[in-house]
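Inspection log for the structure reproduced underneath, given as structure tokens.
Complex shown without one protein chain; remaining protein chains in place.
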Amino acid sequence: MLNFFSGGESHGKALVGILEGFPKGVKISLEFINRELQRRQAGFGRGKRMAIEKDEVEVLSGLRAGVTLGSPIAFLVRNKDAYIEPFLKDNLPPLAIPRPAHADLLGALKYQEKDIRNILERASARETAIRVVAGSFCKQLLSEFKIEVLSHIVGLGKIILPKGAVSLAEIRRKTKDSLLNCIDKEKEREMVEEIKKAQNKGDTLGGIVEIVCEGLPFGLGSFMSWRERLDARLSYALMSIPAVKGVETGLGFDYARLRGSQAHDEIFYSKNRGFYYKTNNSGGIAGGISTSQPIVIRIAMKPIATLKEPLSSVDLITHRKKKAPSIRSDVTAVVACGVIAEAMTAFIIAQALLEKFPSDTLSSLKKAYGFYLKTLKG
Amino acid sequence: MLNFFSGGESHGKALVGILEGFPKGVKISLEFINRELQRRQAGFGRGKRMAIEKDEVEVLSGLRAGVTLGSPIAFLVRNKDAYIEPFLKDNLPPLAIPRPAHADLLGALKYQEKDIRNILERASARETAIRVVAGSFCKQLLSEFKIEVLSHIVGLGKIILPKGAVSLAEIRRKTKDSLLNCIDKEKEREMVEEIKKAQNKGDTLGGIVEIVCEGLPFGLGSFMSWRERLDARLSYALMSIPAVKGVETGLGFDYARLRGSQAHDEIFYSKNRGFYYKTNNSGGIAGGISTSQPIVIRIAMKPIATLKEPLSSVDLITHRKKKAPSIRSDVTAVVACGVIAEAMTAFIIAQALLEKFPSDTLSSLKKAYGFYLKTLKG
Amino acid sequence: MLNFFSGGESHGKALVGILEGFPKGVKISLEFINRELQRRQAGFGRGKRMAIEKDEVEVLSGLRAGVTLGSPIAFLVRNKDAYIEPFLKDNLPPLAIPRPAHADLLGALKYQEKDIRNILERASARETAIRVVAGSFCKQLLSEFKIEVLSHIVGLGKIILPKGAVSLAEIRRKTKDSLLNCIDKEKEREMVEEIKKAQNKGDTLGGIVEIVCEGLPFGLGSFMSWRERLDARLSYALMSIPAVKGVETGLGFDYARLRGSQAHDEIFYSKNRGFYYKTNNSGGIAGGISTSQPIVIRIAMKPIATLKEPLSSVDLITHRKKKAPSIRSDVTAVVACGVIAEAMTAFIIAQALLEKFPSDTLSSLKKAYGFYLKTLKG
Partner (left out) sequence: MLNFFSGGESHGKALVGILEGFPKGVKISLEFINRELQRRQAGFGRGKRMAIEKDEVEVLSGLRAGVTLGSPIAFLVRNKDAYIEPFLKDNLPPLAIPRPAHADLLGALKYQEKDIRNILERASARETAIRVVAGSFCKQLLSEFKIEVLSHIVGLGKIILPKGAVSLAEIRRKTKDSLLNCIDKEKEREMVEEIKKAQNKGDTLGGIVEIVCEGLPFGLGSFMSWRERLDARLSYALMSIPAVKGVETGLGFDYARLRGSQAHDEIFYSKNRGFYYKTNNSGGIAGGISTSQPIVIRIAMKPIATLKEPLSSVDLITHRKKKAPSIRSDVTAVVACGVIAEAMTAFIIAQALLEKFPSDTLSSLKKAYGFYLKTLKG
């Protein structure tokens, strides 16, 4: 089964990933992966660390001359700002003040730890660089089947775009020179204003990202067991992104307000298209299975947890009231969150694709996929 | 690892479940399980099938004299309305018209099937009876640690309650004679009106359920890998419930609109309580770990897919336009959805508990748990 | 992924199994399953329990009119000799004397248990009836691809057959009226004598079973990770059978004595057959992958643990020296062990087949399989 595993501390030597179960024979662009890593570091509102780290992947196994071998793909993303040594003593002072809304306190209690550094180094969202690399491999596999995933920002602070279908072509075109990966120039200007205002107050912002995936066939995912449902698996993968607090597919929470007659996508047929829908309220998934419509998911990100004007906390050792430390100074990272969400979406879709079709080699996968597409016209 | 597996068609002989990894020595009440099954069938707005089926569990293994043995717990819920025979031919006419918003069409295409009955029998939400049984075992385990899960309805159609913290005691008290498991009598009356109106039009409704879990300690779940995060796992389990289209924890999507200074829960300490929070915007989980605050999750359910006044569809064989069949006539099942959501939540919490502590026997689990609680005061 | 799960105590109401991930569209013979169950109960040297239990499967889900639906297949095997009640008190006296070579003492210590009955009910080999049912489904799937698994007895007590290649046709023909599933009439007579002698002494015997599987293509299993190697997985499944203490493939332990030049199977090619081997020292697996030669595995079974003339033990409570109880009186169960081994082998081979090829439906599986076979000729 397609899967990936990761290790790495935020200021350790490197982040490390292993992507297992990837088929043989897929041509991989190194530039594409590095571009994805850079997209993760971009977006208006990011702070200093992003200037220090220009992430680049170093692939160590699983490819030869740019083509996958079918073997596990192992890779590194080195930390330029690295000071945690596996075997040497550093002289870093222990961190004793947990930052609210982080894992700091929770990890310290769970692991009976007095130096919060030993918690936050792994709990840090820096880990998501590995997800972006894994996802960028999956995107390149999916592109062989003309399946593509993109995200765009539909909310930042209180500036929120109205819901509405957007195609990938539209997203690509309209976000071209966007500071915030937003398809609406006017709203983007307001978002930038919001960020500046928050920055001035030493405050932070969250937002809402929409992920769109086009090109899926009918039939990925399954209702045979709860674990196999495609929306459940996407929800798992997306809610696992640090700071994500909500996930909805299609109409999502708005579904609750509508009657069945208003909400459900009716079924149509034409000789050319086979079965199809005219609406996509379901967001491309029903009964845990892809409907061949675009997958549309929205996720909510909470504001960055570390504030320049810090919140109230307590010293782990002395139990005295203290201001939380202010380690980094991003105001918002919603654009990055979108890139990570694309990666996790691509990973889950690729996994579902490789479950339904033979996965040893790209050529056998393509053969079976092509044959399946023919059966769909029925 | 605690896990459960299920089989069973909606009109087959029985639904079957196996719950693996449950500790030895837990006293189990059969009455409690059957009461949970009945709660799944209740709620204003349900149709005829609920009158036919009075679900009861039949436990076949894993217990002796009401106490768990540590071995897999196997159980049945028999279907009273059973006509699918594993080895005998029935003379049921094939179903050819897929119902919109169901798995009907998608399953038929995925499995190259012409009789939709072979799809809908497993895709049916009847499968969730097994989840409720598995969850009711988990609830009884959790109650040994004073961890409790309940749900209540916070939205039905366009009637939506304002957000606000509610304790389990409050939920228990205020929903006592409720038709719709709602803590607000006035809103409930409006919800009942909505249901009657929809019923008159042959239409259906969805809603929003809030799940609350009290009594968790600090430290369940983990950020060490994305798979272990408690919110991600809850999201996976909840989004896998048929018709659920959105999940949010704590402030959820509202988080996006707030600044960090408004949104994040500050940390406090007192000798009696140890570390604590005064607010619970996080919904009891941060960094993928339980915060010892109540877990608060809201899920959105889409309207029942089958309408009495049916939607437009297409015959699978002839490809002619047809009205979808109207097999069952629930107007809404949001109350049931809440019971299933409680079960899935209890399952995930119990799983996380048994990961952190030794799980062979209840007594060793209690010992290690008690010792851990002491370390938390620090 | 194809998998099965089981529950059930030896004298509980029933053994229960769920087989997940089985493709849609496979025609299943109920008679075949029951015949396999009866084969598990046969063999010269069995005792009274086998006369009491005439195992029959009851399928509860996953099939309609004898054809699989692609959904989980749930099934029961009821215990006729049933007295462990899940919720009622039995008045069975506690068992305090652990039988050597059983899990009795180990389970009692692990689970801090004073009544050994609570251990041995699940530790009992009766659980393997479920494996035989699961395996008999897998055998029927494999037979669609002309892949077949059989076992025969090559050792019983000190009577041991010389190693040598045997075809399935030969096994089928020569074991037809065999009391001990043995291809050598003369040796079988000696084995029967051994059993009678042991019986007279109140003693027990073990033996050696050879499992042969014909019809596999090149390429099942993988070396990409240690978990995927076909021989490792077979070894896992076979060593998990109660009383099995050794597993070897092909020449097995004899490999150690030979030089490479004597031991390794050379590679040949002909237009008709494609690549082939003239020898099969590897037992059909090399590099963790099937070689298209018959898979040949031998397993060693220790003597039945419960003796009529019992061994020395200790009372769990009083710690006094006691004779072990003599609950059942099989002299040997090597024939049954072979049937269980066939089942586990069929399960692992079917799992590997469904990993390499698409598994939703038998028809898509056959299509992809047929195409793959063509590529093998090169």
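Per-chain residue numbering starts at 1, and chain names A, B and C are given in the order in which the chains are listed.
Assume a contact is a pair of C-beta atoms (placed from the backbone, for glycine too) under 8 Å apart; a residue touches a chain by one contact, two chains touch by 3 or more.
Just so we're clear, the structure is a prediction, and the values are computed from it rather than from any experiment.
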Filtering A:Gly7, A:Gly215, A:Gly274 or A:Pro325 for touch with the omitted chain leaves A:Gly7
Sole touch to the unshown chain from C:Thr68, C:Thr291 or C:Gln351: residue C:Thr291
On chain B, residues whose C-beta touches the chain left out of the figure | 1, 20-21, 70-72, 219, 224-225, 356-358, 360, 364, 367-368, 371-372
Against the hidden chain, chain A presents residues 5-9, 12-16, 18, 20, 24, 28, 30, 59-66, 69-74, 76, 84-90, 110-113, 118, 121-122, 360-361, 363-364
Just the residue numbers, please: which parts of chain C touch the chain that's not shown?
-> 5-6, 98, 100-107, 109-110, 112, 122-123, 131, 155-158, 160, 198, 201, 203-208, 218-219, 222-227, 229, 231-242, 245-261, 263-269, 275, 282-283, 286-291, 300-305, 307, 309, 311-314, 316, 319, 321, 324, 344, 356, 375-376, 378
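In this section, only the chains that are shown with their structure count from here on.
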Rounded Å distance, chain A centre to chain B centre (Cα mean) = 26
Could you state the distance in Å from the CA-based centre of chain A to that of chain C?
-> 44
So what's the Cα centroid distance for chain B and chain C, whole Å?
-> 38
What residues in chain C touch two or more of the other chains?
-> 20, 70-72, 360, 364
